[in-house]
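One protein chain is absent from this view; the other protein chains keep their places.
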Amino acid sequence: MSMLHTVNKSPFENSTVLSCISLCSKNSSILFIEDAVISVMKSTKFTDVINNSLKDFKIYALKPDLEARGLSLDNVIEGVKVVGYEEFVDLTTEHDSVQSWL
Amino acid sequence: MSEQAIIKKFMYVNRKSPYGTIYALESLEVVLITAAFDQDVSLVFTDDGVYQLMKNQNTEGIGMKNFSATYSALGDYEVKKVYIDKESLEERGLSLSDLQELVWEDEDEDYAEKSLINLVSRSELSEIMNNQDVVLSF
Partner (left out) sequence: MALEVNGKSYETDEEGYLADLNSWDADVANAMAEADGAPLEDNHWEVINFLREYYEEYQIAPAVRVLTKQIGKRLGKEKGNSKYLYELFPYGPAKQACKYAGLPKPTGCV
């Protein structure tokens, strides 16, 4: 079974991003949206965690949420895929189920 | 300004990223209202609050109002003290150059532009916070 996890909280704000990563299985994916897009930026204290996770599963970040916050696409960690709303829809259909972390 | 007006020191502490929650926008509105009443207003950007001042915000994709331009009006409202927490920037791999410039125009010096931004450490911030009459956290 593959699961798409979506997370919308900043990793600096609470431990949702870390909990999600620890519970994500190998053939699943994580899509960061809203304030959680902060997680995929280079040179933050979460960069290493994201880099390690990329070995185990796919990580996506929603482009409109990066742009809204002035977060440059050039500073997104390599290996993280930046997607738009249409690909968000595709991701939900490609996976067997979706878990929206709150 | 009326003669008998009581002026208090108000500090607004901004701790959240913009757009994900309504806190940043609500804080900005209260700041402008307080400043319009001639109070002594200062702003702090700490934790994820530093993202509120990021340059190049573009909210077209999320369909929300981009209120980052409004921070540039703070100087017009005679808000002259903006404190940015240095540690918060560092934890996020950011520096002052990632944030927008904020200035006020000094009427007495032919509208010369002067920066509002002060980069401070946590210990400096703690001291400044202790000297306020009212501290509101958003």
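Letters A and B mark the chains in the order given here, with residues in each chain numbered from 1 onward.
Keep in mind that, in the parts below, contacts are C-beta pairs under 8 Å (C-beta built on N, C-alpha and C of every residue); 3 or more make two chains touch, one makes a residue touch a chain.
Keep in mind the model is a prediction, meaning the values are calculated, not measured.
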Checklist entry - For the chain that does not appear here, which of the shown chains does it touch in the whole complex? => result B
Checklist entry - If the hidden chain were put back, which of B:M11, B:A35 or B:M54 would touch it? => result B:A35
Checklist outcome for this item: Among B:N66, B:Q100, B:N118 or B:Q132, contact with the omitted chain is made only by B:N66
Next on the checklist: Could you pull out which residues of chain B are in touch with the chain that's been left out?
Outcome noted: 29, 32-38, 65-67, 69-70, 72-73, 76-77, 105, 107, 111
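Just so it is clear, only the chains that are shown with their structure count from here on.
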Checklist outcome for this item: Expressed in whole Å, how far the mean CA point of chain A lies from that of chain B is 29
Checklist entry - Which bits of chain A are touching chain B when the two form their complex? => result 8-10, 12-13, 34-35, 38, 41-45, 47, 63-65, 67-72, 75, 84
Item to check | Complex contacts: residues of chain B adjacent to chain A | outcome: 16-21, 47-48, 51, 54-62, 64, 66, 68, 91-93, 98
